[in-house]
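Structure record follows, encoded as structure tokens.
With one protein chain removed, the remaining protein chains of the complex are shown where they sit.
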Amino acid sequence: MKIWNFFPREALYECYQCARCTGSCPALEVAPAYGPRETILKCLNLGHEAVVQDEKIWLCCTCNVCEDRCPQKIPISDLLVALRNSAARRGNIPGKLSIAIELLAKTGRSMIVHQLDEMRAHHGLDPLPPAPVEEIRQILKKTKLNEVIDF
Amino acid sequence: MKYALYLGCAIPIKYPGFEAATRMVCKRLGIDLIDLPFGCCPPPTSMKLVHYDSWLALAARNICLAEEVGADLLTLCSGCVNTLKEANQVLRKSDSKRRKVNRILEEHNHNFKGTIEVTHILDVLYQDSVVEKLLREKVTDIPLRVGCHYGCHYFRPPQVMYPEELSPAESYVPVKMDHLLSLIGMEPTEYSRKFLCCGSPLGANMDQDAGYAITRQKLFHIHERNIQAISVVCPSCFEQFDMGQIALSRKTKDLPKIPTFYLTQLIGLSLGMSSKEVGLDVHRVKSRKLLETINITG
Partner (left out) sequence: MKDKPELAKPVYRDGDLRIGVYVCHCGKNIGGVVRCEEVAEFSKDLPNVVVSRDSLYTCSEPGQEQIKTDIREQKLNRVVVASCTPRLHEPTFRAACEAAGLNPYLLEMANIREHCSWAHLHDKDLATEKAKDLVSMAVHRAALLAPQFELTVPVKRVAMVIGGGVAGIQASLDMADAGYKVYLVERSGSIGGRMAQIDKTFPTMDCSICILAPKMSEVGRHPNIELLTLSEVKEVEGHIGNFRVKVLKKARHVTKECTACGDCTSACPQLAPDEFNAGLSIRRAIYMPFAQAVPSRFLIDMNQCLNNQGIVACDRCFQACSNKCIDFAETDRMLELEVGTIVVATGVDVYDPTALTELGYGRFPNVITTLEFERLINAGGPSGGELIRPSDRKRPEKVAFLQCIGSRSKRSNPYCSNVCCMNTVKDALLIKEHWPETEIYVFYIDIRAFGKGFEDLFQRARREGVTFIRGIPGEIIEDINSGNLKLLGENTLLGTPYRYDMDMVILSVGIRPRSDAGALQRLLNLSTDTDGFYMEAHPKLRPVDTTTGGVFLAGAAEGPKDIKDSVTQASAAASRANILMSKGEVKVPAITARIDTNKCVACGMCARVCPYHAIEGSKDLGYYRVIEAACQGCGACVPECKFEALDQAHFTDAQIVSQLDQALEKDPNSKIICFACNWCSYAGADFAGVSRIQYPANVRIIRTMCSARVSPDWIERALIKGAGAVLVSGCHPADCHYNNANQNTLKRVEKYWKRMEKLGINRDRLRLAWISAAEGAQFAKVIQEMESGIRKLEPKAIEVAAEALTKRKTKKVEGS
């Protein structure tokens, strides 16, 4: 996958490594993540190939605060989406996430619980109508999700 | 005022109490809701990261359903509103993406046109006419010190979520929940790192403990200001605070637990609904004692 089709590469050249992004990053405070500054620097100096193979790029809350505070208005969240799409294609994807996607593809919803009808009745609600699973599966086949996740 | 109610996955499945509260509040405030066979939004923190094209196509399908009945989409979750607003914007702007998605959807008789808007329950309640009605219908104040947590995806990136409220120079800071809650007698209280992430996506995708470590920081600052209640507009954030406090208390018992509320639950209480009606009985951090101090029972 050509990630620069998804993200304007020239925007990266405007980064001058002030680290306001990493300084704002909640994931970096609690986990051994990269931080956006280092991700951008690696993309610039080593190429994005070096980045997408590292599982650390998944240590991100997707909270977009980095982009909010970037003085150069670099669309960092778009970059991180593009990089992780590329990583997933190479099989670099956290187990919890691939299970979640598989569930979504199979049931049309991203979560599942026991005794749902009883629970809804407790709150005076009707049972939840079934999800349009077949239509969703067909759409996902056409978008070629199976190239990344088997379902 | 009519909207297509987009419930998403977490609310009808995990927190049907929010759904019940929302439906009742909307009815009382004259907001009509239409139910349609929607699928998963899908989340900006999962499908979008793994497979962008699938994310866009599924989001487009949901938008199409609302377009077909000519109603704006009303979402109840920060993740859903983020996905659907961004997809709506992307598909309106990019001819090539719209063509690609429509080729996929045409077999199912959908065609994205870009004719409706995507909105969130907070923005709907914040409209002048709804606020006027709320003030007329309100039966009780809720005099508690409340800390609002908006959830990152509700407002970031602001150029996608609230382009019309944006100034080029300033960091965008949402205020609607604080304003709305002050109208029902609550005391919105500022706290440090108010706009920090709740930790949910990190916990869900990678490391539960790391996710809760972020929640813990937020809770620290919330405690610092003697806040009595936390208000959220997203089921994932809710889980992080509600379940999170239980999980965190297993390790350390230093801080008292603070009940967390979904926005429409608080509005429902002010409209005279009971705490069971709005679904507070199933929350992990109990609010009964707190509400008794302000004479809200049942």
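A and B label the chains in the order they appear, each numbered from 1.
By definition in this document, a residue touches a chain if its C-beta (ideal position, glycine included) is under 8 Å from a C-beta of that chain, and two chains touch if they have at least 3 such contacts.
Nothing here was measured: the structure is a model prediction, and the numbers come from that model.
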The listed residue (A:Q17, A:Q53 or A:N146) that touches the chain absent from the view is A:Q17
Among the options A:L28, A:L79, A:L103 or A:M119, the absent chain makes contact with A:L28
Only one of B:R193, B:K251 or B:K286 touches the unshown chain, namely B:R193
Considering the complete complex, of B:E106, B:E132, B:E165 or B:E224, the missing chain is touched by B:E224
In the full complex, chain A touches the hidden chain through residues 16-25, 28-29, 35, 37-38, 65, 69, 71-73
Residues of chain B touching the missing chain are 167-171, 173, 192-193, 221, 224-225
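As a convention for this text, only the chains that are shown with their structure count from here on.
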As the complex stands, chain A meets chain B at residues 6, 26-27, 29-31, 58-65, 67-69, 75, 77, 80-82, 84-85, 88, 93-94, 96-98, 100-101, 104, 108-113, 116, 119-120, 122-125, 128-129, 131-132, 135-136, 138-140, 142-145, 148-149
The chain B residues in contact with chain A across the complex are 9-10, 12-14, 16-17, 19-20, 23, 35, 37, 39-40, 42-54, 57-58, 61, 104-105, 107-108, 152-153, 156-158, 171-172, 195-197, 199-202, 204-207, 210-211, 213-214, 217, 277, 279, 282
